[in-house]
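Just one protein chain is left out here, and the rest sit where they should.
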Amino acid sequence: MIQSTFFYTTAIILFLIGLYGVLTKRNVIKTIITLTIMETAVNLFLVTIGYVKNGTAPIFTSTISDVHKFVDPLPQALVLTSIVIGLGTTALMLSLAIRLYKKYKTLNYLEMDGEDEK
Amino acid sequence: MIQTSTKDLHDSGFEKVLNFFRKRSMWMLHYCTGCGAMELPPTMTTRWDMERFGIGPMATPRQADLLLITGYLSIKSLKRVIRTYEQMQDPKWVIGFGSCTINGGIYYDSYTVINRLSDYIPVDLTIEGCMPRPEAIMTGFQTLMDAIQKGEAVGYKKYKENYEWYKKNQDSVLGRTEPVFTSSEVKK
Amino acid sequence: MISNILLYTMIAAVISFALGQKLKAVRWSFSALFLGYVGFQLYGLYGQWGMVETHNIFSLGSINFSLNFGITKLGWFFAFFTTIINIMIWIFSIVKNMNEKEERGINFLWILLAGSNLAIFFSVDWITFFIAWEIMTWTSFFIITPGWKNSFKAANWYFILSMFGAYAMLVGIWWLYATPAIHTLNIASSIALLAKLSITAPGTVGIIIALFVLSFFAKSAVFPFHPWPAEAHAEAPDDFSPYLSGIMIKYGLYGILLFIVPLFIQIMKVNPNIAMVNGIPVYSYILAWFGAITAVLGTYLAIVSNDMKKLAAYSTVSNIGYAVTSMFILSSAGVTGGLFHVVNHAVFKSAIFLSLGAVKFRTHEREMHKLGGLATKMPITFLTFLLGIIAAAGIPPLNGYASKWIIYQALLSGHFPFLTTMIFLASTGAFLYLFRALHSIFLGQLPRKFNNVKEVPFLMQIPMILGILSMLGIGYAPGIVLKPIGLAVKAMGLTPMTVENTLMVGKLSSINTAVVSSTFIGAFFFAFAFYLIGKKRHHVEPLDNYTAGQDPEEFGLTPELYHFALKFYEPVKNIFRPIEEKLNIKNYYRALVRNANSFGATLSEMFKLSGAGSSMIFVLGLVVIILAGWML
Amino acid sequence: MIVLKFIGYGFTAIIIGLLFMGIGRKYTARIQRRYGPPFWQAFIDVTKLFSKQSLSHNWIMDFGILMGFAGIVGTILFMPIGPWHFFSLMNGNIVIIMYFMTIGSLGMAMGVSASGNPNSTIGISRALTLMVGYEIPFVIAVIGLIFVSKSSLLGTMVSLQSGGIMNWNIIKYPFGFIAVEMALQAMLGEKPFDVITAPSEIASGPMVELSGKMMGLAFLQHAAQIFLETGIVVNLFLGGANNIWEFFLKQFVLFILSLTVNAISPRFKFEDAVKWLWTWPTVFALIQLLIIILT
Partner (left out) sequence: MKSNYAVLLIAIPLLVAFLQPLFSLINKRLTKWVTFLTIGFNFIYSLKLLNYVMANGAQIAIIGNWKPPFGINLYLSPFSMLFATIIYFVALIVLLVYLIDKPTEVDDRMSIATLLMVMASGAITLTGDIFNMFVFVEILSISTVILISFNNKGISFKGAFRYIVLASLGSSMLLLAIGFIYGSLGTLNLASIAYRFNLLNPVYASVIVFLFMAGIMVEAELFPFNAWVPEAYKGSKSYLNALLSGVVGTTGIYVLFRMFITIFGSGQNHIQVIGSVNFNAVIIVIGVLTTLIGEFSALSQKDIKKILAFSSMAQMGIIAVTIGVANMNSINAGIFHLINHAFSKSLLFIVAFPIINIVGSANIDKWEGLGRKNIFLAIAFAIGSFGLIGIPFFNGFWSKMMIVESVVSAGGWMYLVIGTILLSALVETFYFFRIIFKLFVDKKIESTYSVHIFIYLAILILSIIVIYIGIKPSFLATYIHKAAIDLVDKSHYISTVLGVIK
């Protein structure tokens, strides 16, 4: 139980760090990094939900039939999906960062000015 | 030269009745260029009080019957006097004050001052003096009143009859001032 | 029947729009003829009181939207008179638009406006009323500013204030509906129920009344909404200004007569506990004061304005003030006087605006000091304007006098000394600006560039002559208008005034208008006899004038210079300058708009701030959410 | 018959008015220690004016001046003159009188400003502004009287004041009378309120272009106006009259009162005149009104 509290706490701390970063960082790359931290936090959180101490894979075999020891597989599926989506998002963001840098020659979001007409 | 004599223009008939009212209610417009203006306030106020004859000052030529030329007239102001006189409504009379309006007085040789007023507008009465005292002015008014009553003060008719002659005289002096004015009235 | 008329109006509008750019004359003649047809139909509807037509639109949830048209006495009266005045204006428009640049949309929108005009007067429920009200607002906005840049700012004054009013009314309508004791959208029954509710919940009733009053006041330009007419009237097409002033500005008064005044009368009957001043509810008294303030303020603003259309517009404001004051007296004479003044004002103010339109048609000038001496060039126009201002100043024997007399009767017999004084002050002041306009436009020196100005074409003169005739006619026999007004007043639950064709009986005194008119005519002949005495007068040139002996030409004096029209009432302005500097409602409105703009700019800049995560907005939002969740 | 009565009213007003003017001039002269013109001087002036040649700039000028004169003459018909009254229904309807009177002002204003002289227009602008100035105290005072007599007819007010001097409104409502008297001074255009015609400033203002019989008509109008305005005040405050001579006498007393002030006063600056009228007489009128309302 202590461990899961630890994980929850870690997840929330990481999430807050990420949130702080997203809100305050003006550098495009740093923003992306903090977002990734956030995603990690959420993933950690999800995994923790399904975590059971000394748990086993949720497969009924002849030896293991204790349902309470089963680790919930669904959160893990969720996390997998989430990781995949996160990867896609990060890739997209990075490609946008490249484009932004090409256009504005800077990575500071606030310094990206001009070309506002049409 | 003046074409008609004033005798032919005298009032007659009902006009003479009206003349009674006219003489008792002379509204004057004083053209105060010269020193004669100084004599008018005492004439108007308590001491001599010309209002008892119905004579009072008026501000505009439209209502005035009597034009007082109180002293010398420069050529520039002659122009205004003529316009003012022409704007007055019949019957109307002119009184010249002092020698300046008779022969130029002390300004007789000035190139800017006219000498004889009656060459330019018909003067019904001139009051001698340099300047005339209020007593003289009062007497002058009364003389004019008598003339009006008799129907003899008909300068305005004379002016109409001899308009050409007066205009010629006026133009002859005002012509001298041509360079002073703009081109617009040279045509006139 | 009514819905058919409205449907035809829409069809007529579309036909008008379909007519090409070349067929301007056809378009305007068509619309005038069409309106003539509508007027004829309306005449036929006289007497069919209580007829209601319902068209369901849809119902969703617990609300049922439907359009209900019915004929009330008040509504018919307004509809008929406004239609007739509109026909007059459109006859004027035919020539005006044939000779000037015309926007095709104007006629289209105007026909729609005329339709919504009828719909307002024939609606018997609030939804219909509001729909007609909204259509009226936006169509008139685009007529005032059909793509002319300088008129846009002017129209905005009108539009923003009107929309503000409309939204206030919207809230009022649904508040009515949401109040369990009322829960109706029918106008007549909502009045009765509100009056009953005022015993138990005076606060709610007060707020609902305030919302409606806001709306009506905004439309009728009662203080503090008075700035819009000057702007809108001045910049509107010249033929639309009469409509604006003669008809449009009356919608608010119609609303007051339709809802507020009957409501107060009902409340007085039903609820004996209401706070009273001089026998009328205190709210009504306050509203009457608003009218009085409007009257005085409008007068002052008219006095100091130099634009002739603005002047006439402020004059309208002040006349609205009289009517409002009179109506809120709630006595029979008060309501009759207010209503009568509305009609009279419609007549003489459209005549005035038509003549101003005629002047502008020929001279293309609006600033009064650039005009002058047009009376000899445009005699019919001058006469229209002269009689118009005589009527507007309330001088007998023209129509404006009759209604002002009733207003004074109402005010004096109701014991409102200060209101009377205010109205009298405004009325005397009216004299100032009206004369100023008369002088600056028609009298004085004729500028040289207008030496070739001619009278307007005959077709344009027709409405003006009609205006003159109706002013004289109503002035001679006010009974012809007062009798239908009596019906409408009776429908509100008041005893109508005793009137005959030429006799008005008041509490303090009575008046026979025919006698007054003939007295004037007799006096004129008397004076004319004196005029015949003596020599015939002779004519002189305008510039042959007392100029202290100076020759005008030599002096460089032109007629334009010798026309005293600019800063005509500078002394009056000087007297009021200290007050005006501190209390200029227009400046408050301007500041409001400025602040709204900068507020918007600040907000939109906020979106650009602080990185892709927009922390600024985010933190603000979180704070709001937390606060809202915590406190509400 | 009615025509003759009409003419009789008109001529009465004119003759009495001109007489007042003449006597007034004499009176002023005596105050200034002058001999002064004869008391029929005003008649002489009018006759002379009608005998003179006259001009007008356009038909509006003629029309306006006629209208001005007609307005005042018409108004007089509505005023009860002692026992005389023209209309029984509207015997001194004060609202009609106030508005009918303005026909006179409007006509005059229109006529003179048609002449195109700025001096006259300035005069008119002053006259109209001054009108706003004096009508406020006047109206407030009149409203008070209307409240107490419950009628807006002068005739009724007069009959309420009958029966001795103690019933006169001047005794009952002195503050109102003071206000109206102050307003009357401005109404008559006497000093200190003679800014309208200020001869040395704006060349006698409205009259600047009037000549001959135009001026004569204006003169008559002024005479009738004196008659009318003093007459209204007599009816309002001095209890009307039982016969016309008493009426004229009361009018004359009022007129002399205002002439006395005229003879010894300087001229107000224009804005100050209006401001003054809006302070002192208005305050008096308001005091009167409050007294009436509260009692």
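In this document, chain identifiers A, B, C and D correspond to the written order of the chains, with residue numbering beginning at 1 in each.
Note that in this section a residue touches a chain if its C-beta (ideal position, glycine included) is under 8 Å from a C-beta of that chain, and two chains touch if they have at least 3 such contacts.
Source: prediction; values computed, not measured.
So which of the visible chains would the left-out chain be touching?
Hidden chain contacts in the full assembly come out as A, C.
Could you tell which one of C:L170, C:A192, C:L383 or C:V505 touches the chain left off the display?
Answer from the full complex: C:L170 touches the omitted chain.
With the missing chain put back, one of C:L33, C:A178, C:M276 or C:L469 would touch it. Which one?
Considering all chains, including the one not shown, the answer is C:A178.
So that we can see where the missing chain sits, which residues of chain C does it touch?
Considering the whole complex, chain C reaches the absent chain at 56-63, 65, 103, 105, 127, 130-132, 134-135, 138, 141-142, 145-149, 152, 155-156, 159-160, 163-164, 167, 170-171, 174-175, 177-178, 596-601, 603-604, 607-608, 612-614, 617-622, 624-625, 628-630, 632.
List every residue of chain A that touches the chain not included in the displayed model.
Listed in rising order, the touching residues are 15, 18-19, 22, 28, 31, 35, 38-39, 41-42, 45-46, 49, 74-75, 78, 81-82, 85-86, 88-89, 92-93, 96-97, 99-100, 103-104, 109, 112, 114-118.
Just so we're on the same page, only the chains that are shown with their structure count from here on.
Between B-D and B-C, which chain pair shares more contacting C-beta pairs?
B-D
Rounded to the nearest whole Å, what is the centre-to-centre distance of chain B and chain C, using the mean of the C-alpha atoms as each centre?
Roughly 59 Å separates the two chain centres.
In chain C, which residues are in touch with two or more of the other chains?
In chain C, 544, 546, 548 touch at least two other chains.
Give the residues of chain B that touch two or more other chains, as numbers and ranges in rising order.
60, 62, in rising order.
For the complex, which residues does chain B have touching chain D?
Residue list for chain B touching chain D: 18, 21-22, 24-25, 45-46, 49, 51-54, 57-60, 62-63, 65, 89-91.
Could you pull out which chain C residues touch chain D in their complex?
Listed in rising order, the residues are 372-373, 375-376, 382, 386, 390, 393-396, 401, 404-405, 408-409, 412, 415, 417, 420-421, 424-425, 428-429, 431-432, 435-436, 438-439, 442-445, 508-512, 515-516, 519-520, 522-524, 526-528, 530-531, 533-535, 537-546, 548, 559, 562-565, 568-569, 571-572, 574-575.
Contact residues on chain B for chain C in the complex?
Residue positions touching the partner: 31, 60-62, 79-81, 83-84, 87, 181-182, 184-185.
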